[in-house]
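The complex is shown incomplete by one protein chain, all other protein chains being positioned as in the whole.
Our next item is chain A:
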Amino acid sequence: MTADPIAELLAGVARADRECFRRLYSETGGKLFGVCLRILGNRSEAEDALKEVFARAWQDARRFDASKGDGMVWLVAIARDHAIDRLRARPARATDGAAPPDRAEVLPDSEAPAAKGAARRLADCLELIDPARSAALRSAYLSGLSTEALAHHHDVPLDTMRSWLRQGLAKLKECMEA
């Protein structure tokens, strides 16, 4: 791994350095709030989720291994996991209140130059998949919607959506490893 400023801040947090924690928040809070807001579609719940995300980051920072991954990817995973857990824990019909999947979700150039190669490759691989399916994959990832909710939003049967997602994932892996 080349220089990863977020990983360096996480190393500080793992040493219980509160100044590093504040800097981590100022560097990543906006992005992680964007994650929570996108998935939960509700500002006050997203705020609660973000508090939990940073509490976990403080507690779990020592489990982050910079030799195995990117600091921002690790943090976004915490935010997505927690926000999706909250979304799933809502009463059944409440999934309708979540942000609808955006069919025109674009894949902008990544902010981290080091990630550009991987982003380009993922984007290329997504293009090889049927457009409706790759749109479903993107919106699934970003919105955190369940297969059932996605089937509803895309107006296809549940089994169809499930096989779109699974085949899409399998093709993506094959393409990215090629």
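The rule is short, and it goes like this: a contact is a pair of C-beta atoms (placed from the backbone, for glycine too) under 8 Å apart; a residue touches a chain by one contact, two chains touch by 3 or more; residues count from 1.
Criterion: contacts and distances are computed from a predicted model.
K.L.:
Looking at UniProt, which of "Spermidine/putrescine transport system permease protein PotC", "Ferredoxin", "Transporter substrate-binding domain-containing protein" or "Anti-sigma factor" names the chain that isn't shown?
P.N.:
Per the UniProt record, that chain is "Anti-sigma factor".
K.L.:
If the hidden chain were put back, which residues of chain A would touch it?
P.N.:
18, 21-22, 25-26, 29-31, 33-35, 37-39, 47, 50-51, 54-55, 58, 68-70, 72-73, 76-77, 80, 84-85, 88-89, 105-111, 115, 118-119, 121-123, 137-138, 140-148, 150, 159, 162-163, 165-167, 169-174, 176
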